[in-house]
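Only one protein chain is missing from this complex, and each of the others stays in its spot.
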Amino acid sequence: MSSKDCLVKCFMREMANYVLYASKIISDEEVEHAISMLIETNREGKKIMVVGAGRSGLAGRAFAMRLMHLGFNVYVFGETITPALGQGDLIISISGSGTTRLVVTSATAAKEMGARILAITSHRDSPLARLSDHMVIIPGRTKLAAEDDYVIRQILGAHEPLAPLGTLFEITLNIFLDSLVAELMQRLGETEKDLRKRHATIE
Amino acid sequence: MSSKDCLVKCFMREMANYVLYASKIISDEEVEHAISMLIETNREGKKIMVVGAGRSGLAGRAFAMRLMHLGFNVYVFGETITPALGQGDLIISISGSGTTRLVVTSATAAKEMGARILAITSHRDSPLARLSDHMVIIPGRTKLAAEDDYVIRQILGAHEPLAPLGTLFEITLNIFLDSLVAELMQRLGETEKDLRKRHATIE
Amino acid sequence: MSSKDCLVKCFMREMANYVLYASKIISDEEVEHAISMLIETNREGKKIMVVGAGRSGLAGRAFAMRLMHLGFNVYVFGETITPALGQGDLIISISGSGTTRLVVTSATAAKEMGARILAITSHRDSPLARLSDHMVIIPGRTKLAAEDDYVIRQILGAHEPLAPLGTLFEITLNIFLDSLVAELMQRLGETEKDLRKRHATIE
Partner (left out) sequence: MSSKDCLVKCFMREMANYVLYASKIISDEEVEHAISMLIETNREGKKIMVVGAGRSGLAGRAFAMRLMHLGFNVYVFGETITPALGQGDLIISISGSGTTRLVVTSATAAKEMGARILAITSHRDSPLARLSDHMVIIPGRTKLAAEDDYVIRQILGAHEPLAPLGTLFEITLNIFLDSLVAELMQRLGETEKDLRKRHATIE
């Protein structure tokens, strides 16, 4: 298949197929425990802080926006309104490689203050993973990793380098986080109407 | 299928399936013309500005980041470093509903200054679409639209309200924009190594 | 006095002198009423949203940060976590010229939703001023205004064009807002120690 015959839309299909593949790799137990941490933090009125650099940070912000729509007490690292963290608070630290300086540094600081760390990463042995109280492994060919390249080449064929840098991690991450939102809506009995009420109205 | 049996991962599959559906709906001609606008703007050394509100804005930023990695002269509306636009510059205006105030207002201003407008929206008859020089229609159940709900219910089943507000537009948008990047890499002969060289190195 | 003999530090003195002049121009009644609005909004547990474009927006964010340190329920327009506004909420709209599109548009939207508008501007007859429930006039040679130039030339001498665009408004604004914080600390009985406890701890 040449991209000339297919254009942008073929890449869309290949990326969607990668997400279908990734959905089989992700651990139910890891996800279930992450959901418990989120719901419990919310129930106890504690704060959640989302941290990520670059495009992972943007995915994190999109997730934080929905957590706010769900009524969570949530903040984004690096924005103006970011309160002190403490005992019982939760930091969601996102880094495909698990080595991003900003993410590891902030997780270290959060831990010192008594917050728990939920890591979302591709690398079980990374510095971020080692710091975390719990992690969810999301596959993706991250900046560091080459080990997943074989699988990716199977799925994406010759086009592998065209999902450059952390693209596959970020795409999977985006859809994973939106699926978490869907699950949280169901567990918390929140409807779209409830979310809409908390949606910014003056943009 | 109940979400109890399936958890988050089922939602991931449903969302990936929606992207597969969307990839068939998107017009090759619209995409091809958008690519020409991007490449031409770059070749002439003109500026590109990406504008979007909320989660669409985050997808726009992720795209802008990759355009920068590809060597484009690109900016994000609302950030610190955003130059004046003029003749020959291009504004990429993203709004599912095509009515988002921030996006319509900035497109109006950009047009007055001689910039061209590339709209990415679900609504061919929206205020944004009418302002645009060219548009790419991305399906998605946007804040406004209910017309697509029938199709969505076919694909997502009972879970439709669990992709709340603009979620489906945003997911499709993210993957569409990453596919544009893949296509641009191929057309411009850029490799992952080229992109890595322009990637922020101190985060 | 030539800048060759004096360098940067002369400009600092001239700018500080402009603030001393501005402090005499600002109306006690306008300030007092603004403080009442802030304290009342806080007492009733209502939300405050700060809006400004460009450098005025940055001054607004610095103010929002301190309001958070003071325990206010405060948000910044354009950031990830920005909730819906409604009855009883307060929007602080900052624009020297009183015409900045983003600020006027968001104030219009906020008003429709029942929020009150506190305008901070140099122009009593501007679109923003007309929308507002209350305004505080801060002097400054804004993008629009030339009328203040005579006074400014008296104070800044030949150097007037070296405080380009909205610089004098922005400098005065920054110090005015920090002075509001000092006043609010006193009225609310908040100490530095109280503020420090709410200060972000992981940056």
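As written, the chains take the letters A, B and C, and residue 1 is the first residue of each chain.
As a working rule, a contact is a pair of C-beta atoms (placed from the backbone, for glycine too) under 8 Å apart; a residue touches a chain by one contact, two chains touch by 3 or more.
Since this is a predicted model, take the numbers as computed values, not measurements.
Considering the intact complex, the chain excluded from display touches A, B, C.
The residue from C:Val50, C:Leu67 or C:Ile171 that touches the chain not shown here is C:Ile171. Contacts to the hidden chain, counted on chain A, fall at residues 78, 101-102, 105, 109.
By the touch definition given at the top, chain C reaches the unshown chain through residues 3, 7-13, 15-17, 19-20, 22-24, 26, 28, 31-32, 35, 53-55, 58-59, 61-62, 65-66, 69, 100-102, 159, 161-165, 167, 170-171, 174-176, 178-183, 185-186, 191-192, 195-196, 199-200, 202-203. Hidden from this view is one chain, which touches chain B at 49, 61, 64-65, 68, 74-85, 91, 106, 109-110, 113, 197-203.
One rule holds for everything that comes next: only the chains that are shown with their structure count from here on.
In whole angstrom, the spacing between the mean C-alpha positions of chain A and chain B is 20.
Shared interface positions of chain A, i.e. residues touching 2 or more other chains, are given as 61, 65, 199-200, 202-203.
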